[in-house]
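The complex is shown incomplete by one protein chain, all other protein chains being positioned as in the whole.
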Amino acid sequence: MSRLRRSMLFVPGNNPGMMSDAHIYGSDALMFDLEDSVTLREKDAARLLVYHALKTIHYGDCERVVRVNPLSTPFGKADIEAMVAAGAQVIRLPKTETAQDILDMEAEIERAEKQFGIPIGQTRMMAAIEGALGVVNAYAIATASPRLVAIALGAEDYCANLKTSRSLEGSELLYARGAIVVAARAARIDCIDTVFSDVNNEDQLIKETQAIKQLGFDGKSVINPRQIKPVHRVFTPTQKEIAKANRILAASREAEARGSGVVALDGKMIDRPVVIRAERTLELAYASRAVFEEDEV
Amino acid sequence: MTQDQAFYTALNALNKAAYVPGENPRLYDKDPVPLKNRMARENKIVESLEKAVELSGLQNGMTISFHHHFRDGDHIVNLVMDTLARMGFRDLRLAPSSLSDVHAPLIQHIKNGVISHIETSGCRGALAKAVSQGLMDDPMVFRSHGGRAAAIEEDEIHIDVAFLGASSCDPFGNANGYSREGEEKSMCGSLGYARVDAQYADSVIVLTDNIVGYPNVPFGISQRLVDYIVCVDDVGDASKIMTGATRFSTNPHDLMIAEMTSNVIVHSGYFYEGFSLQTGSGGASLAVTRFLREAMIEKNIHASFALGGITGAMVKLLEEGLVSRLLDVQSFDLDAAQSLKNNRFHQQIDANYYANPYRRGAAVNQLDVVVLSALEVDTSFNVNVLTGSDGVIRGAVGGHPDTAAGASLAIVVFPLMRGRMPCVRDHVNTIVTPGNTVDVLVTDQGIAVNPRRPEVAERLEKAHLKVTPIEELARRAERITGKPDPLPFGDKVVGICTYRDGSVLDLIRNLT
Partner (left out) sequence: MKITTPASAGTMESGDIMIEIESSDQREVEVVLKSSVANEFGKQIVATIRNAVEEFGLEYAVINAVDKGALDCTIRARVAAACQRATSSTAFDWGKNA
């Protein structure tokens, strides 16, 4: 099963206190930020801080993602050099608008990999879509490079770009969310939803996460460790769903053993997509430790 | 029979004296004056603290005691010591139940020879720092709450005069840590530590800022134990004694540790209908209540009692019916104090009832689970809550060793590192609670189980809670922080840390 990306914890790049043990909260990924959370005057310091942290601190099983500044800024190039050298697993490009943005960044990454003796292609990429043009080009962006592992939505800038505002029920994001999920699936990569900034409103966080999970998202960015468990719970299959998936797979194996192409359960025919979804449910269940292989009878 | 000659002859033969009205000076004459006038005329209230001290018979070299229910808002210790210094007393031995930042003025009294020896549960701030640097000739003796109570009961500490602050007191000495009339200037809830002093001290002086009508019942301290009462302006600073309900920490490390600890309790084998519990009063150890409450509701499990160190969080469980009774030796916030005052199922207990080490029935021995904090823990599970990582005295023994020894399962919770200081180490600066009584450690980077409790480790593993060997936690911390250099301790013993029975656990040396 490919890597889980149910949660990505935002770690501001100029805050050493948070950086030293960001992995203990159990998020699937950590996103070290050199961009919007760092003031212009501290870009150099943040770059050095994240570089040294990535080289020294063992972040467990968390995927190490770094959000760099765009190449159009004075900081982007040095960011990429430093982060590739430091061994970041994924470089996240903010405000991606076109496939060319991806290609330009990829070229810089490859140059850095060559310079520092890192296997070419080892550094993966993630594209954040934060504006209308990005949404329009979502599929092109998602397929622009084999290094891409996911595309993500950045809602704040997107809404500003759309000349509207954020609302609790999020109708202004519907199209963008749909477009990003579809593009990601067509490109066979992951899609990650935007942050929910009210850390005290766990109920609304859960509601929103359930809604975007239903849309097809693989995960959500979080800005506070407290948000990780609720998000994981939404993305973890329930015992009921697991039991049902087990039954579907049992029926499928039984049909195969009979040499029949028709899978039946409780008197109903089960289509192939249903079996595939059941397989995915169980994979997700094992990966999220909702079920433990050694507990299976 | 008729009181004639035969009567008196018989009395003589029986060697008994006849009743003669007015003859026995010890008896009080019948007084037709109404109570309110009588009480104004004759009571235990003395016009000044100096007068009370004189009446108590205090001499140089004697032992005096105080309680610490007013915590960092206490005025009593400083007031009394200033007075005793002015009166010319010297070489006094202090046995407060604990000392706080506010008691820094004692430094001067020590330097002037007014105080020669201190036995306490804890010491903080400037006084603690001065003691760590070698202020006193006699080492400071540290005892647990249960250890102090037992020492007083067994006369190892002989209290000559106890100076006990009270929020309210009637003219005959019924005293409480709250008031039911008059202006409640200071509230502290339980007087659990003070009760032991009141019971055993040769002379008991109650200091209060609120004289109330007789009888001030239910009482925390019975009038029968009180000799003199002194009115003072303020027994303490209310804002520093206690504030509203203690808030749960929002620190993500604390919350993580607390949630993990709640899971440990649920799967420990000690989470069953009618279990009993004590938690700490802050940080992760308090926040455990928040998560455990959810588990209790979800699995429909109720606790028979909670013990403490009681906070508003426990009161909430009592009021919700999740806990049946509260046993309170010290109230930590206003919610707890109010509940003690108003709820008859919230019982005030004294320190001997709480944790006397020689009594099988002591409340700590009836605990299933206790959740404690720590400054540092070593690879033998010994815990330090008294001296900081810099070697300076800064905390208190409290009920730590008492509850760890008494509970079926003692869980110590703390972050693996505090800043750059590793909290799991090869050796702690001061052993306060011996490792053989500590069962489980929960840090933000792993759970360790004492090898003495393999059945607990097995239960946790079975519940998919990963158990890490403690040596690995120590190495993990050290890899991140680097190995600390040894502290510059000198040769002088400035503190003796005793176990519950008075035997020595560790010595504290001066810092150069």
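The letters A and B name the chains in turn, as written, and every chain counts its residues from 1.
Keep in mind that, in the parts below, a residue touches a chain if its C-beta (ideal position, glycine included) is under 8 Å from a C-beta of that chain, and two chains touch if they have at least 3 such contacts.
Remember, predicted model here, so these are calculated numbers, not experimental data.
Screening A:52, A:207, A:233 or A:247 for touch with the missing chain picks out A:52.
Of the candidate positions B:54, B:390 or B:471, contact with the unshown chain belongs to B:390.
Touch with the hidden chain on the side of chain B covers residues 389-391, 418-421, 480-482, 484-485, 487-488. Summarising the interface, chain A meets the missing chain with residues 15-17, 19-20, 44-45, 48-49, 51-53, 55-57, 78, 81-82, 85-86, 115-117.
Quick note on the criterion: only the chains that are shown with their structure count from here on.
On the side of chain B, the complex with chain A involves touching residues 252-253, 255-256, 259, 417, 444-445, 464, 480.
On the side of chain A, the complex with chain B involves touching residues 20-21, 24-25, 57, 224-226, 229, 289, 292.
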